[in-house]
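And then subunit A:
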Amino acid sequence: MSDTTTRAVVGVSDRQQGEHPSGDNRFDLIDKHLKRGRYAQDQLIETLHVAQDVFGYLSEDILIYVARALRLPPSMVYGVATFYQLFTFDPPGDHACTVCTGTACFVKGADDIVKGVSNAYDVPAGETSEDGSLTLKTARCLGSCGLAPVVVFDGEVLGHQNTESTLELVAAAVGGVD
Partner candidate 1 sequence: MAAPIDLHEVMDREREERFRTRWRVKACASTACMSAGAGATIQAVEDMVEREDMELEVQVIPTGCMGLCSAGPLMRMMRRGGDETDYQKVTPDAAKEIVRSHVLNEEPVPEHLLDTTMPFFTSQERVVLANGGVINPDRIESYVAHGGYQALEKALTSMKPKQVIEEIRRSGLRGRGGAGYPVGSKWSLLAAAGGKTKYVVANGDEGDPGAYMDRTIMEDDPHRLIEGIAIAAYATGADQAYIYVRAEYPRAIERLDRAIRVARRNRLLGRKILDTNFSLAVEVRIGAGAFVCGEETALMASIEGRRGTPQLRPPYPTEKGLWGAPTMINNVETLANVAPIIDRGGDWFASIGTEKSTGTKVFALAGDIVNTGLIEVPMGTSLREIVEEIGGGVPDGRSFKAAQTGGPSGGCIPAKFLDTPVDYESLRELGSIMGSGGLIVMDDEVRMPDVAKFFMEFSMDESCGKCTPCRAGTVQMHNLLQRITDGNGTRRDLRDLEHLCSVVRDMSLCGLGQSAPNPVISTLQYFRSEYEALIDEEEVVHA
Partner candidate 2 sequence: MKQARIATAWLGGCSGCHMSFLDMDEWLFELAEVADIVYSPIADVKEFPSDVDATLIEGAVTNEDNLELAREIRGKSRLVLSFGDCAVTGNVTAMRNPLGDPLQILQSVYVDAPDRDGQIPDAPGIVPALLPEVLPLHKVIRVDAFIPGCPPPADRIRAALEALLEGVLPPNRGEAIRFG
């Protein structure tokens, strides 16, 4: 356990006014959620969502912090966090490109878009490029099947995409490929 966590964990039972004992005030937001949920153990998944919203990803320190706050075995928290696809354990890239791979999008060629971006930027689906500029993700179904194939770029939902249009989109934000 790193020093940050040790300090953060102490903070659970020993709250001070002002700065969070961990030295990172983002933990305050987790504390607030924990308190609202009365530290109920079934709040684990919600708490992990909040933590990921705040920190962008779930580091080991955060998982331990949550485990101790909810009085759950660390291995169990780790098991729960890794069970669900939406939790991520690495810092996300600067830009996020999510390709919907639901059935309608599949029928309309979503696979090619994933392959196209993956090859062009040398980033496997579900991972972040080495320079940290782009995270390529796939989604099960975004429920916008009427617009298939659908791509979400930095939060914006775009329908009727193809490999070229998606690559243009990515290039505009991340820069072109050499």
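Here is the rule we use: contacts are C-beta pairs under 8 Å (C-beta built on N, C-alpha and C of every residue); 3 or more make two chains touch, one makes a residue touch a chain; residues count from 1.
For anyone wondering why these and not others, all candidates are chains of the complex that A comes from, given by their letters.
For clarity, every value in this text was computed on a predicted model and none was experimentally measured.
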{"item": "Touching chain, any copy counted, for subunit A within the complex - options 1 or 2", "value": "1"}
{"item": "Residues of subunit A that touch candidate 1 when the two form their complex", "value": "41-46, 48-49, 76, 79-80, 83-87, 101-104, 106-108, 139-148, 150, 157-159"}
